[in-house]
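Apart from one protein chain that is not included, each protein chain of the complex appears where it belongs.
Let's look at chain A:
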Amino acid sequence: KKMASKIRVVLRPVKSIVVRFCPFESNVESTRKFLGCINHKKIQATNRNCEVTADVRHDGSEPLVDVMFADGERLIMKGANLTTIEMLTALGSRCNAKELKEEQKSKKSP
């Protein structure tokens, strides 16, 4: 099937990503892999200003991915029952949608 590291996400409309997980829990695998994929060179190269923070806790809370977009929108993904590929494609589709909107706006404005 598709490999998680092959999925390319354009992070331009993203302002910051916070990945919160508790490593001693057993449902954090997909979230950790998601963090590893986001930190790939090519994806980081699409947006140097996007800050990726990893919040490591020990309070038994769920793994969480909090994405803050540049236009103020927020995407929260609870990674306990999601796979890495699902999370990446969800983020990727939203980023692409925002890119298209921005392109249309920049075409309309002048």
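The rule is simple: a residue touches a chain if its C-beta (ideal position, glycine included) is under 8 Å from a C-beta of that chain, and two chains touch if they have at least 3 such contacts; residues count from 1.
The rule is short, and it goes like this: contacts and distances are computed from a predicted model.
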| item | value |
| --- | --- |
| Undepicted complex member, UniProt protein name, chosen from "Immediate early response 5-like", "Adaptor related protein complex 3 subunit sigma 2", "Large ribosomal subunit protein uL10m" or "Dynein axonemal intermediate chain 1" | "Large ribosomal subunit protein uL10m" |
| Sites on chain A contacted by the missing partner chain, in the whole complex | 23-26, 28-29, 32-33, 35-36, 38-41, 52-54, 56-58 |
